[in-house]
Structure formats: C-alpha cells, structure tokens
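Next up is a structure, given as structure tokens.
The complex is shown incomplete by one protein chain, all other protein chains being positioned as in the whole.
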Amino acid sequence: MDARIKIRNTKSVLFKALIIFLAFIITLPLIIILLYIIKMGVVQVNWGFLVHAPTPEGVAGGGIANALVGSLLMVGMSAIVAIPVGLLAGVYLSENPGTRLAYYSGLCVDILQGVPSIVVGIVIYFWIVKPFGFSAISGSIALAIMMLPIVVRSTEQTLLLLPASLKEAALSLGVPYHRVIMKVIVPCGFAGILSGIILSIARIIGETAPLLFTALGNVYISTKVTGPMDSLPHLIYFYAKSPYQDQIDQAWGASFILLMFVLILNITTKLITRKWNIQL
Amino acid sequence: MLFFAFSFLLSAFRANIFITMSVKNKRLDLSYSQMKWETIFKRILIVMSVVMLLLVIGTLATLIVKSMPTIKSLGIGYLWGKIWDPVNNVYGARPFLIGTLLTSFTAIIISTPFSYAVAIYLGEYNTKGWLSNLLKNTVELIAAVPSIIYGFWAFFVLVPVVRTFEAKIGVAPYGVGVFSASLVLAVMVIPYAASLGTSLIRMVPSPLKEGAYALGATRFEVIRSVILPFTRSGLFAGILLSLGRALGETMAVTILIGNTSAIGNTFKDVFFGPGNTMASVIANEFSEADHDLYYSALIELGLVLFFVTVIINLIGKKIITKYTNK
Partner (left out) sequence: MKVVKSLQIAIVAIAASCLALSASAQDNTLLGAGSTFVNPLFSKIFADYAAKTNVKVNYQSIGSGGGILQLTNKTVDFGGSDAPLNAEQAKKIGVPVLHVPMASGAVVITYNIPGVTAALNLTGKDIADIYLGKITKWNSPEIAATNKGVKLPDLGIVVVHRSDGSGTSYIFTDYLTKVNADWASKVGKATAVNWPAGLGGKGNDGVSGLVKQTPGAIGYVELIYALQNKMGFANIQNKSGKYITPSLESTTTASNVELPPNAEVSLTNTDAPKGYPISSFTWALIYKEQNYGDRSAARAKMLLQLLWYNIHDGQKNCVPLNYAPLSKSAVKVAEAILKSATYNGKAIL
C-alpha cells in the first residue's frame, strides 16, 4: 500500500515539475527575442533616424520617418473608420441579442476575425486599388476591417456585463433611446470599450500583409492619403531581405520602435482593465 | 406628461398617428423630434450590423468571382496538381497545400504540450498571485508581438542555428524552410490555446475536484482523470483556434520558408527544405500575376484559405460557446 501511494505521489510531483518546466520555458523565446531586438534596435534610434527619409540604396544615412508618419496616419485613419462602426455594431449586438440580424451579424464578426490578413489585402485591392490606384486610404480600410471584429466583440461583451437597471433607470426618466446609449451606457462601459480599441490598434499597427498591395510604399515622407504610403511593418519586411547592412540596421531600429509601440499599448490596456476591474 | 413621453419612446414607429394630434402641443413637438432621432439612431445601429454582413458577403463574392477562370478551366484537379509553372500556365496547388498543412500541423504539434502546460499551471496549480499574473501577461505578450518581427528576428538569429543543425543531421543546410517556419509558428500560436485552456480549466466545478481528492487521488490524478476529460473538447477548440491562426499567418512564414514552389521527393527533403504556403505564395506573386489564369489561380488559393480558416475558427468558437453555456 505504502509503496503504491509513494509512487503515485512521486508521479504527481514529477508531473508538477514537468508542467512548471514547460510552462516557464515558453517565456524564454519571448525574452530572447525582446532582448535581441532591444539590443540591436536601440543603438539605431537617434533624432536623425526618426525624422529623415531613407537615402538611395547603398548610400549611408537616412531614417525611417516615412514609415513612422505613414504608420501613424494609416492607423489613425483606420481607427476613425473602425471605431464608430464597431462601437455601434457592438451596441446593436448587445441590445438586441435575440434577433436574426444579431445572430448573423455576430457570425460574420467571428468570420472576419478569422480571415487571414492577406485575403483582406486581396479583396481591398479589387475594391479600391483597381479603380482608384494605390493609396494610404485603401491600406487604412484594409486595416479597419481587421480592427472591426475586436472592437465589436469587446463593446458587445462590455455592454452585456452592465446591469440592466442602468438602462431601465435612464429610460424611465424619459431619456430618449439614443441618449441612453450614447450618454449613459457607453460611458459606463468606456474602460472595456477603450481596452478593446487599444488592443485592436496594437494588433493592426504590426500588420504587413494587407498593406503589401494596397498602400504599396513610399520612399518619401508623405501625408497625401490618396497616394502610396510606407509603414513600419512594410519597411521592416522590405529591409529584412536586403543585403545592405545599413538597411538591415535600420530594420532593427524600426522593429524596436514598433515593438515599443505595441508593448506600450498592451501595458496600457492591462492597466485600464486592472484599474476598472473589467473582464475582457 | 411623463407618461406621454414614455409611450412615445415605446411606440416609435407609430409616430404618424400622434403627429396629427401633436401639431399644436410644444411638448409633443419636442418628443416628436426626439423620436425622429431615436428612429434614426436605431436604424444606424442596424446599418452598422449589416455592414458586417456585407463585408463578409462581399469578400466571399469577390474571391469567388475573381477565381472563376481557374475554377472553370481547371476544376477541382487544381488542388491536386503538382506543378506550379506560371510561364507555361500550368497551375497546381499541391505544393502549397502541403506547405501550409505541414507548417501548421507541425506548429500545433510542437506548441500543444507547451500551451497545455501553461493552461494547467495557470488554471490549476497557481491561479492567483504575482507569479501567475506574470506568466499570464508574458504569454499574452507573445500574441501581441507583430508577426513581421518574429519573421525578421528568426531570419537572422534562428536560421543560422537551424542551418548548423541541418548540417549536423545531414540534410542540405538551407536554414530557411518548412522547419524554421514551423518553429516560429509554434511559438506564435501558443497564446491562443493557452489562454482559452486557462479559462476552461478554471471553470471546472470544484465539487468534481473535491470529490476526487476525497477519494484519495493525487494532484496529478485529479488533473488526468477529472480536469482533462472535463475540458477535453474545450481544449480541442483551443487547438482549433491556434490552427486557424497558424494557417493564415503570412509574413513570418514568407520570410522563413524559402519560397520554392516545387515539392521535394523524400519527407526529409520536404520537411527540412524550402517550400511555400498558400499565404506566402500569394504575398510573393500577387503583385505581378500578369495573365488572368495566374491571377485567378492565386485568388483561388485565397478562397481556399478563406474557407479553411473560417470553418476551423467557427467550429472552435462553437465548441467554446457550447462550453461556456453548459
């Protein structure tokens, strides 16, 4: 009896050790990657790097300003498009959970979340680039389509968690429906919705595939949204396969900046969710 | 007065009946304009939801219409064709199907033990506390890092390591190839199964576990015989989500996979050699597909990718909702 129990206990302890080992070894690749990129990238970043456009191939110097400006502009435009649409769709889904439209719409949101980013790029190429040419706007729309599912779902889930008494109290005071939603419910769920928005921005700021054939790329700093524009991930992709060492170095610097953006956005989200104690 | 306002709110669509009665009454005028805004607002909400539908339907329609030429001329045999020769207009998707399936499944096989381990650790051994939070945040951070950064880093750091490994085991030391791509994919998809698994394992009802302990089971036995069977389909759904993610991953794979549209002869050749996935061949060749058949062949790949990822994701999500509503 005793021996058998000892064996089972040993198995249990060994298993726990195995699990702990496997679970924590995951952190190794991430830490290695982060440290490596920080090490290689932080030395690249200086004022010139941030504000100059790239120099011709083979000529030293230059920076990534075209990609920085492009990324910020395109992500900003996507947010402007995706946030209202996603917010309102999420409101609809949470307010009318039983209807057929809500069911199919929710299904489509799930489908959109799973669509590979390259397919979104193809579709936008046909809808917008073919008729109108390469433009930052087309890139933004592709990114907005990728943002939508996250915004919709997080809005819907946040609003579903709010107590119904809130809405009922406002309605009973005679507040019109649209004001109830926009001035009472949404501000109440603000933190959750904001976290969803920040998460989706963090996701699309690193997306390359949809931009490959929509925003193309631009070697100049450009704010012309109806023309091609570069972006951080596109620059990294392009320079990564280059033989020129200075371009590779600039790609490390750009990766570092991109990584910092993404980390800051994610940490902000975590702080918001913790402070307001929401479940996302 | 309040009652009037309330009934107006409830009967928004019967506004016209009240219009005739309300012409002279200022209060009713105000309510009428409010009502109008309400209707508009509700309609806007509906429109926004319809936008989602339109996006999906539009995507599907575009993909199907644009791949019509290949569907018509090559039919279903396209998927089995071995040769991808844009010059001679011979298209076959088999190399890419093999590349996609091989990289994704290898990634899943490699990552599953780790994501399960994380899920079991966070769900059962250590559910609260600073260490558990740290691990949870780290795992979520893995998902947050953009894929291009994974690809870029791996190209310069992982590929030389793989190259020396390949030289040691005697295959052509390319470095890039299906193997490297699978390794990086494995790391990238861990968070999806892990976070889902964590929530599911935490949801196992305590009485079940306590009953097992009361009967004298060790921790390991409780996990093996109670928790895992209980969450089995949920964990499977987590794997499906990871698979969906792996199938659609483009950038990291494009950088690492070596971009060859031919299949090797032996498994070793195929696995350690260069290849292509559906996503990577689209990324590489879409901007220069000059003849119609080439174009539609690539788009048909996109269509197949669309279907496969959507179906896998939907099945996964369905299992999860069944789980959380149990």
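Going in written order, the chains are labelled A and B, and every chain counts its residues from 1.
We adopt the following convention: a contact is a pair of C-beta atoms (placed from the backbone, for glycine too) under 8 Å apart; a residue touches a chain by one contact, two chains touch by 3 or more.
The structure presented is a predicted model; accordingly, all values stated were derived computationally and were not measured.
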Partner chains on view for the chain not depicted: A, B
Which of these touches the unseen chain: B:64, B:289 or B:314? B:289
Looking at the full complex, which residue from A:36, A:104 or A:220 touches the chain that isn't shown here? A:220
Sort through A:5, A:59, A:169 or A:264 and give me the one touching the missing partner chain. A:59
Across B:99, B:123, B:175 or B:248, the one contacting the chain not displayed is B:175
Give the residue, chosen from A:63, A:228 or A:253, that touches the chain omitted from the document. A:228
Chain B residues touching the chain left out here are 83-88, 90, 159-160, 163, 172-176, 258-262, 274, 284-285, 287-291
Hidden partner sits against chain A at residues 55-59, 73, 76, 80, 129-130, 133-134, 187, 216-220, 222-228, 241-245
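By definition in this document, only the chains that are shown with their structure count from here on.
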Take the average of all CA coordinates in chain A, do the same for chain B, and state the distance between these two points in whole angstrom. 14
State the interface residues of chain B toward chain A in the complex, per the touch definition above. 2, 5-6, 9, 12, 34-35, 37-38, 40-42, 44-46, 48-53, 55-56, 58-59, 62-63, 66, 113-114, 117-118, 120-122, 125, 135, 137-142, 144-153, 155-157, 187, 190, 218-221, 223, 244, 247-251, 255, 279, 282-283, 286-287, 299, 302, 305-306, 309-310, 312-314, 317
Going by the contact rule set out above, which residues of chain A touch chain B in the complex? 8-9, 11-12, 15-16, 18-27, 29-30, 32-34, 36-37, 84-85, 88-89, 91-93, 95, 101-102, 104-105, 107-120, 122-123, 125-127, 145, 148, 152, 171-172, 174, 176-178, 181, 202-203, 205-209, 212-213, 233, 236-237, 240-241, 248, 251, 255, 258-259, 262-263, 266, 270
